[in-house]
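All protein chains but one are shown at their positions in the complex.
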Amino acid sequence: MSDKVKVTIDGITVEVDNGTTILNAARQIGGDIVPPAMCYYSKLEGSGGKCRTCIVKVSKGSEKDPRPMPKLVASCRTTVMDGMEVLNITSPEVLEARAGVVEFLLINHPLDCPVCDQAGECDLQNLSYEHGLQQTRFEFERRTFERIDIGDKIQLHMNRCILCYRCVFVADQITNKRVHGILNRGDHSEISTYIQQVVENDFSGNVIDVCPVGALTDKTFRFKNRVWFTKPVDAHRDCNHDTCNGKVTLWYKGENVLRVTARKDEFGEVEAFICNECRFDKKLTADWVIEHPTHIDDTSVIASNHYETLIPLHVIQPNEALQAANEIELHKKVKY
Amino acid sequence: MSRKLLLEHINVPGINTFEVYRQKGGYRAVEKALKTLTPEEIVEEVKKSGLRGRGGAGFPTGMKWSFLAKPEGVARYLVCNADESEPGTFKDRYLMTHIPHALIEGMIVSSFALGAKVSYIYVRGEMMPQIRILEKAIAEAKAAGFLGKNILGTGYDLELYVQPGGGAYICGEETALLESLEGKRGNPRIKPPFPAIAGLYGCPTVVNNVESIAAIVPIINDGGEEYAKIGIGRSTGTKLISASGNLVKPGVYEIELGLPVEEFIYSDEYCGGIANGKRLKATVAGGSSVPVLPANLTLKLANGEPRLMSYESLSEGGFATGTMLGSGGFIAFDEDQSIVRNTWNFSRFYYHESCGQCSPCREGTGWMEKVLNRIVHGKGNMQDVDLLWDIQRRIEGNTICPLGDAAAWPVASAIRHFRDEFEYYINEPVKSQTVPYGMANYAVPIEKITVTEEK
């Protein structure tokens, strides 16, 4: 068997290493065909498979065995086979099932984005914007929990949790001791320390970065500002910590650094986990070497207040006159 | 009288002890297997027998065994799934209580066939009395030289342990069972890899139901071909059926597969008809997870032929007019029972037992329970029925393990066949609280209908 296999996702063929998952193959292609992932995290071993938002249809199993897979599969945990054909956004069945999953994720999740600190950088918000219904069909009381502080820097608000287990994997794999976990069963499951304990660890702050929703938030930043009013800037420092490379994103409001996070890639995953010292204790510009403004995807609400370049509006019908005019405008902006 | 293979000596006094069981021909299969057969020959016999997993899915046991990976120097495990929790099913409890040595004997032969040196019987924690019975039986078998080091001088070593569960239906799912056996939460694993490749402690593992393992004994004693002669078509051998609900004689019966459903319900050899002289309204033929059927479709296929107790006949017609044999938990409802209320009850069960790992099941089961609760208590509206249909459809097939399907099917089938009863609850919110909907036309023989595949 060769080391490379060919897989076709939504009609786009890509050659990937043997053993790659469908999701990662799609990420190599990039763009709209990448399935959304709420629980999978490529840096956390064993994550994925739980939220079911990344489900896709395998319309052809492989070159050898072309039978389609009987059910939709979780693309984050299904490895590609040579000749496999996968349908994601080109399959109405997948979109329908994904909309179902989004609805399930939202029935117990508060619909109060305006008062949630995660708004603007929330994966669930993006997901429901794309796939959700305009109104909820859930007419019962939502499950609620009290907010708890796990340590003086992190707040846990279980109401918003979608039980992706990422923070548990972080505690298992990135920190040296896990004191929080998943308690109870079914929809009573909750992230907790059982008896109130402080999550004290040099890397515990990373649970904030991996949390796809506003369940784990940075208490040093909570309600200081809306994320889209801040300006993210990449910076680094010499960190003494063995496993922290000190490469971060600083979130500025005016001259003040409001918070520090790890740098995130285009799929919303951190590039490298950072230590709590970098995250919580270094909030002066003088602590850091500034690199450049952080690249923010132009579809993100965070980009709404600052552009790196002017991107002309998308035109649906090709309008050559308008495109030409835009082109001239663009050159003007770049030049001056 | 039909042939009994598992329960032949069930009425012999003291059959739960080693001596009596041995006198009645017990442990012959161990002697035959260990002394005269190779592991491969045993697997071959099981394949020939056509035995299908008795836990619910009905996957051929011999084929499952042949998938077991056999890398050099890696331990292999056999784990018996005695986490019997499917509502309507209590055959394994019966077997373990009354004839525990049948399971022990099957475990020894199966472990030998699979090359396992340590095997576990995972019994649900609520069955503490059965755990004590099994531990006693294991001690007896060990004292007689059928377990431990160098069994019967053949050089084969086997240790057999009983592991209690902690109270979770989901641990009946084989990968959740393995997680639980490893001392973790019973969250089903994401497959692949399947247990045959990486199961208990990451080693190749086979997980089999109690009844499947007990059935290995007659297969080895009489030969796989002999076993395959019993039954009908691809449903070979005998099956334990747990009969419960409004029957004259509920209990565990061993039937030859292929017995007409009508005979099973009404003959005196089996359930003896519906209790208190009432009429049959509906049945759940294979444990709570399988679709519920009205009386007319229970007794007859859509084409008018009698329905038989076999894997194929029960699922004839797909989910449109059929159901499944499942684990053989046969629940009968008389005319006064409410299907809507029972559906709510089952929904509550699945809601309670969902492990909470994947979102459709975690959120969907609770939602269905809440909507059904509302309907049952006279507070529902017509949109609720459509909403329920939508929810179950969005759960089915989108979950990690079959619990999602198991929660969706009873709701789907209840709406499919008993929609008028749902409407009764909605249109008559006060009356429905005290007056049962009754038989309606659920027992009226249906005209021959053609079934189109539902999508």
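Observations on the model:
By written order: A and B. Residues from 1 in each chain.
Assume a residue touches a chain if its C-beta (ideal position, glycine included) is under 8 Å from a C-beta of that chain, and two chains touch if they have at least 3 such contacts.
The definition used in the following text is that contacts and distances are computed from a predicted model.
Set against the options "Amino acid ABC transporter membrane protein 2 (PAAT family)", "NAD(P)H-dependent oxidoreductase subunit E", "Peptidase M16" or "Sodium:solute symporter", the UniProt name belonging to the omitted chain is "NAD(P)H-dependent oxidoreductase subunit E". Note that the undisplayed chain, when the full complex is considered, contacts A, B. In the complete complex, the residue from B:Phe112, B:Phe346, B:Phe422 or B:Tyr437 that touches the missing chain is B:Phe346.
Of B:Asn16, B:Ser242, B:Thr321 or B:Ser432, it is B:Ser242 that touches the chain left out of the display. Annotation: of B:Gly224, B:Gly329 or B:Gly404, B:Gly329 touches the absent chain (contact as defined above). Check B:Phe90, B:Phe146 or B:Tyr437 against the missing chain and you find that the one touching it is B:Phe90. From the set A:Gly46, A:Pro110, A:Gly181 or A:Pro293, the residue in touch with the chain omitted from the display is A:Gly181, counting the whole complex.
In the full complex, the hidden chain is touched by chain B at residues 75, 84-90, 92-93, 118, 124-129, 159, 161, 163-169, 180-186, 201, 242-246, 250-252, 284, 288, 329, 331, 333, 337, 341-342, 345-346, 349, 352-353, 355. Not every partner is drawn; the one left out touches chain A at residues 145-146, 148, 177-185, 190, 192-196.
As a convention for this text, only the chains that are shown with their structure count from here on.
Per-chain Cα centroids separate chain A from chain B by 41 Å.
For chain A in complex with chain B, the residues that touch the partner chain are 48-53, 55, 71-72, 74, 77, 97, 100-101, 103-105, 107-108, 137-138, 140, 162-163, 182, 184-189. The residues of chain B lying in touch with chain A in their complex are 168, 185, 190, 351-360, 362-367, 370, 387, 393-395, 397-400.
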